[in-house]
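With one protein chain held back, the other chains of the complex are shown just where they sit.
Labels for the chains are A and B, by order of writing; each one numbers its residues from 1.
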Amino acid sequence: MIEFTFWDILRNLLLAARWTILLSLVSFVGGGLVGLLIMFMRVSRNRVLAGVARLYIEIFQGTPLLMQLFLSFFGLALLGMTVPAWLAAGLALILWSASFLAEIWRGCVEAIAKGQWEASASLGMGRLQQMAYVILPQALRIAVAPTVGFSVQVVKGTALTSIIGFVELTKAGTAVTNATFQPFLVYGLVAIIYFALCWPLSKSSQFLERKLNAAHHH
Amino acid sequence: MPLITIDGVKKRFGDNEVLKGIDFDIERGEVIAIIGKSGSGKSTLLRCINGLETIDEGAISVAGEHVLTSEAALRALRLKIGMIFQQFNLFPHLTAGRNVMLSQMVVRKTKADAAEAMARKMLDRVGLVHKFDAYPDELSGGQQQRVAIARALAMEPIGLLCDEITSALDPELVSEVLAVVKELAGEGMTLVMVTHEMRFARDVCSRVVFMHQGRVHEIGPPETVFANPATPELKQFLGML
Partner (left out) sequence: MRYQLNFDWLPQYLPTLIEGIGVTIYLIVVGAVVGCLLGIVCAWTRALGPKPLRPLVGAYVELIRNTPFMIQLFFIFFGLPSLGVQMNQLQAASLAMIVNLGAYSCEIIRAGINATPRGQFEAGASLAMGRFQTFRYIVLVPALQRIWPALSSQIVIVMLGSAVVSQIAAEDLSYAANFIQSRNFRAFETYIVSTLIYLALSVLLRQVLSGVGWALFPKRKAAQ
């Protein structure tokens, strides 16, 4: 058996943390794009589109991310693909993130006063123009802080992908634990690395929110 | 032909019928004041004319065209008739100048420099060209409302609907807004105003509409309506003030 020094353990964990970061970025960006689409459907005046978006959000927010990962993994396999873990993980995390981001952003859009819709309508703007020039620029301002805050959930969510075999920080932690029999140390280090990734995001979200509350309203 | 015809208009919110059959016409160049207690349906009527509320029965037409509910028809209507709101509803993320430029550019596809020239002209008209680069929260309520008027004027409407435009203002700021409206009236702009400013209604308006419980209770030139109210409801309304 190979002897692991403390630095060996840390190096292995940090190398694996790169995959946690990459998967987080992909999930967040992908989830943002899908989430934007779902959000537009959700606030649309078309009942069918809004209903589909509601159902989507209800399902993805009402079931465990772990089950979504399993369904993505085994579901893709049913389509006859050999499914690499990263694909199933990315797909599930994107769809899951999208449901939360859509709902966060919908809240921001609906927080814009009704008078803004009426004033822009009275100037002859169409629904898309109202969205693009009047509502979204204002909603964006209030959306930044909760969006950054949600990115913390995405980073933490990636830990579950170890269960379907994606090798990231948690999976590496398990592997190193099995090799070293030092769970207290290894999982402690894993926790510290996650903390180092998440805490700055949490703090900046809080900072942005305070700044927003203190700022001028433009 | 009248600019705006209102024909048998009824409007319900749930079980509550707020407009119970409204008929009257507004000629080009008229300045109409709609007065009445709160809940009499006067603001709802104004919002129906601009298509912000749908009507349940009857018809409204503006410049010979019916107010329909399709988005395209509403947009065409709103290019002809502007609206000023009680709460100003300036876009808080844009400067005063940008507020006036925005709809010209996105709805009319006016080029930026032409839109800016128009915005300066309109802000000048309301006496605020020096506030071109100020954001709404840097302006007083009266100034914000004057920017809102400039914003509506920049679309070159043939008429303006004013929904209690001085009600949210501190008393000392009311006159600067009314002065702008008075000037517009003098230039021949068609104006339909829901207002509590009785003195202004008497001095500036060509006709006064008194609404009561969802109906037009009295209508006529201000001299008649204010000097010789025909119904006890209007007498009571005027006496209350």
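What we mean here is this: a residue touches a chain if its C-beta (ideal position, glycine included) is under 8 Å from a C-beta of that chain, and two chains touch if they have at least 3 such contacts.
Given the structure is predicted, the values throughout are model-derived calculations rather than measurements.
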item: Omitted chain - touching chains that are shown; value: A
item: Residue, one of A:A53, A:V109 or A:L160, that touches the chain absent here; value: A:L160
item: Residue among A:V26, A:M39 or A:L65 that touches the chain left out of view; value: A:L65
item: Absent-chain interface as seen on subunit A, which is shown; value: 58-59, 62-68, 70-71, 74-75, 77-78, 80, 152, 156-157, 159-160, 162-163, 170, 173-174, 177, 182-184, 187-188, 190-191, 194-195, 198-199, 202
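Following the convention adopted for this analysis, only the chains that are shown with their structure count from here on.
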item: Inter-centroid spacing, subunit B versus subunit A (mean Cα positions, whole Å); value: 46
item: List of subunit B residues in touch with subunit A within their complex; value: 50-52, 71, 74-75, 78-79, 82-83, 85, 87, 89-94, 102-103, 106-107, 135-137, 148, 151-152, 155
item: In the complex, subunit A residues that touch subunit B; value: 113, 115-116, 118-127, 129, 132-134, 137-138, 141, 216-218
